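Let's turn to subunit A:
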Amino acid sequence: MAEFIQILVSGLAAGSIYALAAVGFTLLWQASQTINFAQGEFVMLPAFFVLIGMNFLGLGLWPAVGFALLLSLLILGLTFKKLIVEPMLPHGTLPLVIATIALGLLMKESVKEFYGATAQPFPPIFPQKVFHVLGASVSAQDIGNLAVSMLAILGLQLFLSRTRTGRCMQASAQNPQVAEILGVDVKRMALYTFLINAALATIASVLISPVYLAKFSNGETLGLVAFIAAIVGGFNQIRGALVGGLLIGVIDNISAVYISAQYRAAVPLLLLIAIILFRPQGLLGSKEGRAV
Partner candidate 1 sequence: MSAPILSVRNISKRFGGIRAVNDVSFDVHKGEILGLIGPNGSGKSTLFNCILGQLKPTEGHCELNGVSTDGVRPAELSLMGVGRTFQQLSVFPKMTVLDNVILAGQEHEGSMLSRLFGESDAGLTRKAEQLIEFFRLTPYRDTEAGSLSYGQQKLVDAAMAFMAGPGIVLLDEPAGGVNLTMLAHLKERLQTYNREHGVTFVVIEHNMEFVMSLCTRIIVLAQGEIIAEGSPEEIRANQMVIDAYLGG
Partner candidate 2 sequence: MTRKQILFVVLGIAALIAAPLGQGNYIIYTMTSWLLFSIAAMGLNLTLGYAGQISLAQAGFMGVGAYVTALMTLAGVPWILAALSSIGSAFVVGLLLGYPALRVQHHFLAFVTLAFNTLLFLVLRNEEEITGGSFGLMGMERPTVFGISTDGNLNFYYFALVCFLVAAGIMWWILRSPWGRAFKALRENPIRAESLGLKVRRQTLLAFAIGSAFAGLAGALQSPLVQFIEPSSFALNHSLKILLMVVVGGAGFFFGPMLGAAVVILLPEILRFTEGYYLIIYALLVIVLMVYSPNGLIGAGQKIWSKFKPKHEARRDLEKGFQL
């Protein structure tokens, strides 16, 4: 029991970070049919912005996080949208898929060349305390990660459903032509989506790097996991990506303990294939959703 609680909590904590990446992934898809193959690298990179801020500009941890957020919004949000996505959208999905694959490679290799190929230690955000609940040891870090990601997603959900801008964004995603006619600035709404994705990636990066260390190759697994989480949960909604992320986190942790270490990585993939076979719209997705 104690062991199970431990697995569950750390699984949820990791899963909630996956969910951040998966939500961003889903948002980009909805707003502009962008399948972002660089999503993993989007989560890998901001940690290095933080490290640059701390080690080269002499900033403290939190100012450095602010600095990283700013850079991410500029590079992963604005520049990505304006320079890469926008000119390619009229040509359909495929060139964009290729471009994001190349972009991921570019980011990975740039970090490797310009910062370093070794894993970099990353300062913890939360106190290094461990609680004992029902005989299980639960770290403050796990609780903190879970709480921050949940708050971020909840905040996003509220923003999208309660504010005028948020509703305009949803309208633009669901039916851009009609939204345009109703006077919504569809392009601006799409830009907001990219900015939100960049912010989510920064949060995920800052949360996950103390656990896994900051390394140029972190994006490979993260991207795949975000991808799977989005599809498993349901490609066309935030709740789906959230559930998908949490589920993958927990399943991954359970299979690490109960299934051979060799095939641990296969479990999420099998889940993905099973979902595509038996419930292609995802666990929470609806069939009426946007045609993919």
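A few points about this structure:
Here is the rule we use: contacts are C-beta pairs under 8 Å (C-beta built on N, C-alpha and C of every residue); 3 or more make two chains touch, one makes a residue touch a chain; residues count from 1.
The candidates were selected such that all candidates are chains of the complex that A comes from, given by their letters.
As the structure is a prediction and not an experimental result, all values here were calculated from the model.
Only one option in 1 or 2 touches subunit A in this complex, and it is number 2. Listing the residues of subunit A that touch candidate 2 in their complex gives 35, 83-84, 87-88, 91-99, 101-103, 105-106, 109-110, 112-113, 224, 227-228, 231, 262-263, 265-266, 269-270, 272-273, 276-277, 280, 291-292.
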